[in-house]
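Only one protein chain is missing from this complex, and each of the others stays in its spot.
Order of writing sets the chain letters: A, B, C and D. Residues in each chain are counted from 1.
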Amino acid sequence: MYVRKNLRWNVVWQLTRRSLFLFTIYNTAVCFLYGPLNIHWLDIPWQPVALLGTAVAFYIGFKSNGSYDRFWEGRQLWGTIVNTSRFWAIRAFDYVHATPDEVTPEADDISELHRRLLYRQIAWCNALRLHLRRQTAAQWDTEVAPFLPPEEAATAKVLSNPPTHLLRRQSIELRELFQRGLLTEFRQVALMRTIQDLLNAQGGCERIKNTPFPRQYAYFSFIFVWVFAAVLPLGLVEEFDSRMALGQYHVWLMVPFSVLVSWVFNVIEVVGHTSENPFENDIYDVPMTAICRSIEIDLRELLGETELPSKIEAVDDVLY
Amino acid sequence: MYVRKNLRWNVVWQLTRRSLFLFTIYNTAVCFLYGPLNIHWLDIPWQPVALLGTAVAFYIGFKSNGSYDRFWEGRQLWGTIVNTSRFWAIRAFDYVHATPDEVTPEADDISELHRRLLYRQIAWCNALRLHLRRQTAAQWDTEVAPFLPPEEAATAKVLSNPPTHLLRRQSIELRELFQRGLLTEFRQVALMRTIQDLLNAQGGCERIKNTPFPRQYAYFSFIFVWVFAAVLPLGLVEEFDSRMALGQYHVWLMVPFSVLVSWVFNVIEVVGHTSENPFENDIYDVPMTAICRSIEIDLRELLGETELPSKIEAVDDVLY
Amino acid sequence: MYVRKNLRWNVVWQLTRRSLFLFTIYNTAVCFLYGPLNIHWLDIPWQPVALLGTAVAFYIGFKSNGSYDRFWEGRQLWGTIVNTSRFWAIRAFDYVHATPDEVTPEADDISELHRRLLYRQIAWCNALRLHLRRQTAAQWDTEVAPFLPPEEAATAKVLSNPPTHLLRRQSIELRELFQRGLLTEFRQVALMRTIQDLLNAQGGCERIKNTPFPRQYAYFSFIFVWVFAAVLPLGLVEEFDSRMALGQYHVWLMVPFSVLVSWVFNVIEVVGHTSENPFENDIYDVPMTAICRSIEIDLRELLGETELPSKIEAVDDVLY
Amino acid sequence: MYVRKNLRWNVVWQLTRRSLFLFTIYNTAVCFLYGPLNIHWLDIPWQPVALLGTAVAFYIGFKSNGSYDRFWEGRQLWGTIVNTSRFWAIRAFDYVHATPDEVTPEADDISELHRRLLYRQIAWCNALRLHLRRQTAAQWDTEVAPFLPPEEAATAKVLSNPPTHLLRRQSIELRELFQRGLLTEFRQVALMRTIQDLLNAQGGCERIKNTPFPRQYAYFSFIFVWVFAAVLPLGLVEEFDSRMALGQYHVWLMVPFSVLVSWVFNVIEVVGHTSENPFENDIYDVPMTAICRSIEIDLRELLGETELPSKIEAVDDVLY
Partner (left out) sequence: MYVRKNLRWNVVWQLTRRSLFLFTIYNTAVCFLYGPLNIHWLDIPWQPVALLGTAVAFYIGFKSNGSYDRFWEGRQLWGTIVNTSRFWAIRAFDYVHATPDEVTPEADDISELHRRLLYRQIAWCNALRLHLRRQTAAQWDTEVAPFLPPEEAATAKVLSNPPTHLLRRQSIELRELFQRGLLTEFRQVALMRTIQDLLNAQGGCERIKNTPFPRQYAYFSFIFVWVFAAVLPLGLVEEFDSRMALGQYHVWLMVPFSVLVSWVFNVIEVVGHTSENPFENDIYDVPMTAICRSIEIDLRELLGETELPSKIEAVDDVLY
């Protein structure tokens, strides 16, 4: 996620330099043909261009909306993961304890149980992040494994869907706690609902990841902008040429203004494109690494740990 | 679901060739009448055409939105089915087991029970997919039956709504487990809520399938685009004709540009149309076959099976 | 609900003939005054007309959206009714049975209980449909009464809100089952939640029925379209008249094109109007009769009945 | 809520007469200066006016949408209150009764308990209505007090938030019923959830009441319309003046058409304004009085009462 209030010019430049370059060449070519070379049949009336521009503006507006909604849904799902992780922790602390009429386990043992339940939740958050960014193979050992018992970490890594497996482990742990008498049936079912919330959030992220904005919508948005940019100077060239202040050079004034209008349409399309896929490890991503770290800090603070890792800070204005 | 980032030209061509062809003939005819034949009363002023174009652009924008929402709701429902299938599995594993004070059934028996509950869930997903695509008769025996006890598969196939029947079977199985003492009442009721979630997802899919986008909205969107395309060259022809660069031939320049504008409007309408009905077994469908397979892999992996089927891959850029 | 992919021309004709007729007379009159009678002060510049057209197009687009949302919410509520009816059936079967430590009632008696609970649910669906369409007096005896015990049918018919009363009866029945020991307290409360879902769906339908689209919004949408249609030819007439191809007759060309533009605006408004009130027994209704029948088939099939009524088919392309 | 299908002219007149009057004076003044007085520097080109009109049309469209959503959310909240009141009644009847193993209270006593729980619910609806309309002081004794025990009515009236207090009383009553053995713990918790639903609906209404549409949005919508109306005739005057049919009088034709366009923009803004605040006791309100009465009828009919008040009818087309 880009966090600087105003985009730096190099970001703007990177987003749009290719288009700017192509627009400039094309518009210059049109001017050259129309002005010096006097090929006037290039000139078309403005009316169809204006109508095309309006229709295209609508369409890319519609697509911007849809793309933004995808980003925001992704962010909301990770917000849910934050809340649910905290609630998992709070419930774990106060539901998992010795019931009066059972043999009380040692206090240390209970603390250890709490720690395992919370650490596995941290592991799940990290595992989901790696799964969405396709980084499981590369970063599992540093990001997920430290929060799991060794053999569990090794088993889960090679499965087709590691985060699901970790929630399955939590569920098994709850059943065992129930069987040991450290968790009542009623509370077990309540905790299982938290697992359901996590499964739903995970599934929502996977849905956004696996189902791109329907290609037929997105692709034509791209095509329309370029078609419009192609037609624009043909409609403008005569309008500029007919003004006489600069004589035969006046037509060249068209280039900057035609490029400017093309650029605005292009930027709207490209900006929509940036937020279409929020889990791609690029600079417009939902900042999952930062969110995971913040969950880790929260949960470890709740465990009473004092040596906490620091928050992730933005690097070059970008928070991953 | 089409998965290639940019549509191949043959897809674009198939979507729009018929319209392109008709637009070209019609615009050529108008030019021929106006230019060579000199029938100038065809010429109408541009103003009403521009206004019509704006109104039509609004209307097809509104319809695009509605169509996209139908696709996305369909996709969300199948996302819910993925999540709920996983949760069904996790709950089944840790809720269905021998309670301490009952006669413990053999471990094998419990595993078999788990397997039956999960396989029937896979069967339900496939049955719902076939039901939505109207393929029950053709594919039931290969897609659904292998996951069910033989007589159950035979009975369900011929009913009016097989997926509902399968959920009814799950519910009966839960009651029997309760009566055998393998499931507490409290957990039975919790599992029944999962069945409710599945019934809701199924009903949502059926709603989208059975209730098309209201025909009066959709049909006029189609009519408006063609009316606009019919009027467009009448408004443009004089504008092109009055430019003189190519002399009497200049009017023919209208054809490509008028066709282009008509084509853009037509594409917006047609693209909206592609996502209106997301369960029709066409290339813009929600990829239910792939989702069902992925559920099958998840659930069989959770059962500890190792000979898993492979994921469905896109064929010719399309994932079904 | 109109189900044919493309509207038949007689439907289009019925929707718009009155407006078409008035538009034609009015536009002809304007032409007659401007052309033959030479009353040129009718002519106004095009600019305010274009601006008016844009603003009106926005406004009727906004209203179309709102109207469509009302239809779709109505359809979703009936979708919920379908799902919840099925879930009611499934829960009833597997929750209402003899508990081990009670005197077991005869199996026949239990089946009869199930049948009563499901038939009353069918009765409720039909009663709600009649209530929304204001047909209770006329059709209660054929549509609702057959599914209820005679005296219950007679009592409910004359109350101010029969569907609420039927849900109250279900609730009473559940309490009696609890008191007889055929339903545990926990399951009673779970079934009551299903009654809550049904009450919410019923209330949602009543809300749409009783609260029309705010009249101030809807009425001005209608006024604006007619104001626009009144002003349109005044702005166009001079534009057509100034073209000379047909000499003094050229002005008459305005009539078809001005009528066409008026017609498009009018259709957008009228189409929005069709879906504003989805429970009025007209051809654009939510197809409640068909949905109720389909619920009846589902529930009676679940009861094991084999002599099932047939599905409601569209008559003249309309499904009620 | 205005209920007549078409607004009466006097309603339209009242909504817009002030603006119409000012628009007419202003436009006449512009004509007078431009025509007879020949002050031509008033004339500005049309282009910036058209662009301004488009931008303003967008903005007031956006605000219309937001205002309508506020009304509709208000209506939905009261729909929820209707549903939840019915469900409260149904639950109260079948949850509050003597449990088998307790001393059975007299049947009369139970009926009296039911009556108290339902009457207090009616009282709450009325109290919420008065609270939202700031009529507690004036109408409490006639609208709320009759449904409450006298001392309870007197206590609640003077508190800062009477409806909250009534729900608190319901909660206390439930606890007492539990302590007397007339309500199980499980059912008490279930009924408490209904109280939560009511608290949420109440809070939603208070939120809409206390948080107006952000003033910066709403105020500029108003400003923009008047700025546009001020600029409009300056852009139009020359266009009308340049037409010659009526000679020097032609310019006066501008007045009706300029006023008409201003009026349309003004109406869109004003209509949005009417539904911004749906709890203000004006003619566009959510019809809370009618809804409360209908709840009263429903609940008293469920209690078996036969002397029911009549429904609230619209007076002068308005339902309060």
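To be clear about the criterion, a contact is a pair of C-beta atoms (placed from the backbone, for glycine too) under 8 Å apart; a residue touches a chain by one contact, two chains touch by 3 or more.
Note that the coordinates shown come from a computational prediction; the quantities given were computed from them, not determined experimentally.
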Going by the whole complex, the chain not shown touches A, D
Tell me which of A:20, A:182, A:236 or A:292 is the one touching the absent chain.
A:236
Among A:22, A:82, A:110 or A:159, which residue is in contact with the omitted chain in the full complex?
A:82
Note that chain A touches the absent chain at residues 1-7, 11, 15, 46, 49-50, 53-54, 57-58, 61, 64-65, 68, 71, 75-76, 79-80, 82-83, 86-87, 90-91, 93-94, 97, 100, 184, 186-187, 190, 232, 235-236, 239-240, 243, 245-246, 250, 253, 257-258, 260-261, 264-265, 267-268, 271, 274-275, 284, 287, 297-298, 301-302, 308
Please give every residue of chain D in contact with the chain that is not shown.
39-41, 43-45, 47-48, 50-52, 54-56, 58-59, 62, 66, 159-161, 164-165, 167-168, 171-172, 174-175, 179, 185-186, 189, 192, 195-196, 199-200, 202-204, 206-207, 211-212, 214-217, 219-220, 222, 224, 227, 231, 238
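One rule holds in what follows: only the chains that are shown with their structure count from here on.
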Need the graph distance between chain A and chain D over the touch network, please.
3
So, comparing C-alpha centroids, which chain is the farthest one from chain B?
D
Give the rotation angle, in degrees and rounded to the nearest 5, that superposes the C-alpha atoms of chain C onto those of its identical copy chain D.
70
Taking each chain's centre as its mean C-alpha position, how far apart are chain B and chain D in Å?
39
Can you work out the whole-Å distance between the CA centroids of chain A and chain B?
24
Could you list which residues of chain A touch at least two other chains?
none
What topology does the chain touch graph have (line, ring, star, complete, other)?
line
How do the chains pair up in terms of touching? List each pair.
A-B, B-C, C-D
